[in-house]
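First, the structure itself, so that you have it in front of you.
All protein chains of the complex are present and in place, except for one that has been dropped.
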Amino acid sequence: MIEDKVTMRKRDFITSLILICASIGILIGASRMPMKGNYGGVQNVWYVSPALLPIIIGIGLLILSCILLINSIVSKGARGVIDDVVAFVSKKNSHTTSTSDSVEVSKKLARQISQFRVSIVVLVFFILIFLLIPRVDFLISLIFFLLSIMGMFYLNQATLFRKAGRLLIAWTLVLCSIAWSNLDILLVQAFEFSLDIIVFVMTVSIYIVLRKEAIKDTETKKKLRIVLLLSIAVPVIVTAVFRYALLVPLPVEGLFFDRICNSIYYALR
Amino acid sequence: MKKMIVSVLIVSMVMIFPLIAQGQGEVAYPERDITTVVVWGAGGGTDVCNRVVMAEMSKELGVNVNVVNKTGGVSGSIGMLDAFSKKADGYTLCGLSESNVTAGVMGGWENKMDVWDIFIIGGSPDVISVTPDTPYQTIEELVAAAKANPQAIKAAAGGAGSIHHLNLLAFEQGTEIEFNFIPYPGSAPSQNAAMTGEVDVVITSVAEQAQLIMAGKLRPLGVLVEDAFDLDGRSLVSTFDAFPSLGNYLPLSQAIGFAVKAEAPQNVKDTLYAAFDKAMQSEAVKEFGKKNFYVLSGKRGPEANAIFKNLEAVFGYTLKDLGSATVDPETLGIVRP
Partner (left out) sequence: MQMLESLLSFLVHIGYLLTDPIGLLVLFGSVIMGIIFGATPGLTATLGVALLTTLTYGMNTSTAMIALMGIYVGGVYGGSYTAILVNIPGTAASAATAMDGYPLACKGFAGRALGLTTTASAIGTFIGMFFVITLSPVISELALQFTSFEFFLLALFGIIISGSLTSPDLVYKGWIAGFLGLFLSVIGRDSLQVYPRFTFGISQLDSGIEVVPVLIGAFGIPQIMSVLKDNFSVTGMKSIGKILPDFKTIFKHIPVILRSSLIGVGIGSVPGIGEDIAGWVSYGTAKRASKHPEEYGNGSVEAVICTETANNACIGGAMIPLLSLGVPGSPPAAMLLGALMLHGVNPGPMLTFENPEFIPNITAILLLASVAMWICGMLLAKQFVKVLRIPTSIFMPIIGLLCIIGSYAIGLNEFNLYLMLIVGVIAYILTEQGYPIAPLVIGVILGPMCDENLRRALMVSQGSFAPIFQRPVALILFLVIVATILSSTGMFAKVKEKFSKK
């Protein structure tokens, strides 16, 4: 897991600066807390004050991050960061690439690819947790989540990642603008399930992209079938178990869960 | 092609289904399971009382009533906000207690309690007890000792701003004494502290202390209500006997219950009223109350709402005077009692 020491020290330099800022922030926050006088029916003395632990944390963190900073400077991590910045700025001006070593280049490429993959995972989680779950039917949200993440990583093709990634970013922008402009409230007022339908369309669009890619050979086609099956079956089973067997209410029960699953459930009962 | 048809079929079914399932106009209630969101933790007094009553009510209503817990925020504000955000169709109830009335002044939400139509199951009177090692045998001795040495006797009463804390404050005012108040996160830790001798005095409800009193782990000095309380054949005297002036400040009773949104349709409320009345008369609830030393109330509608309105005012202004209210009760439109 640990990469070479130099990159580690470089990162330490940046982290230590962030941590120093954070610890100063904690200390400032703590200094605003009541140190004496009467608060909440309790006579305050220094040792009773709610600021006690935050101050200890702030000081402790400050000392440790200073040690980290000094260490990173001594071990030339700070120097490395400055060099990088200088290199980055000069690169903008000149077209000469500093790396000639082909091993170095492929390493860098590999790191970029894995960073891209990580950001895709984070993006899908972000869409699900921040954009979908608070507003949209829980069942379709989970189906979207599984379909997109499983589809991309199980089929595992570079072109697919690029295409689906672009599509996801586009949808994220659409959903974010809906959420931030409070359009979602209006949409729901106009038609209760409008958001559910939008997300349904989004899920279908992801599926179409996956399918276009999968159609090329039978192996991937088979894989896609598994993905589709699982990404519908797992959420249906999990939500049904939680809702009906464990009696846990779901965040939003909309078009798919409330109208379909609940109707079937009450009809059968 | 075949797949195409299948997918089109699925999509159209999805679209048509809601239209079929949606009904309009006066809806029969209840047709589906009801969810009760209890704003306090699982296993606590509010939770247990609600579970017992809801089980009886579900028999009357003919559907299941699922009790879930959603805690957090200040004074249970997260759970109340959640229940309040749901439709006023009577399918979401909110299990709450007297301590929730402070959510407004503590900055938890921007509403008053009058957004709810409240059902009160009951509560247990508060009792003032001391550690058995202490020399105080009667309430008079305790008060005399506290008068002689203000701030010296350590007292616990649940968290700051809880009903027990308010009872403690009222007791101090009524007897003109001052304890050294040590806050604990709840009733159980307060009682433990009294048992270990970390504090000398503890005020919590009879229900919570019953077992400890009977086993001699705590010595009760009196209940903070007008009448003596019968604890399994043992009479707990009223503190009002020795200090009649307490009547000016007390009683401040615990009120555990649940609520439906005030804007719910009248037929929903009526159905709930009827089921609640039946449930309160049932053997199971009566037995539960007796065994756990709860005084059952069964108040609902305007009567219950008035009680909560009063509690809201008392709590709100007490917290303001303590300096721990974040929002001035006046800005919320709460009138000083």
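The first chain written gets the first letter, and so on, giving A and B; residue counts start at 1 in each chain.
Criterion: a residue touches a chain if its C-beta (ideal position, glycine included) is under 8 Å from a C-beta of that chain, and two chains touch if they have at least 3 such contacts.
This structure is a prediction, so every number in the text was calculated from the model and none was measured.
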Option from A:150, A:168 or A:206 whose C-beta touches the chain left out: A:150
For chain B, residues in touch with the removed chain: 37, 41-44, 47-48, 51-52, 55, 66-74, 77-78, 81-82, 106-109, 154, 159-161, 182-185, 188-189, 191-193, 195-199, 210-212, 214-217, 287-288, 291-292, 324, 326
In chain A, positions touching the absent partner: 1-2, 8, 11-12, 15, 19, 26, 29, 33-34, 39-42, 44-45, 47-50, 52-54, 57, 60-61, 64-65, 67-68, 71, 114, 117-118, 121-122, 125-126, 128-130, 133-134, 142, 145-146, 149-150, 153-154, 156, 226-227, 230, 234-235, 238-239, 242, 246-249, 251
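Here is the rule we go by: only the chains that are shown with their structure count from here on.
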Intercentroid distance (Cα basis), chain B paired with chain A, Å: 39
Residues of chain A touching chain B in the complex: 38-42, 193, 200, 247-249, 255-256, 259-260, 262-263, 266
Complex contact set, residues of chain B against chain A: 14, 17-18, 21-22, 31-32, 35, 64, 66, 68, 160-161, 165, 169, 181, 183, 322-324
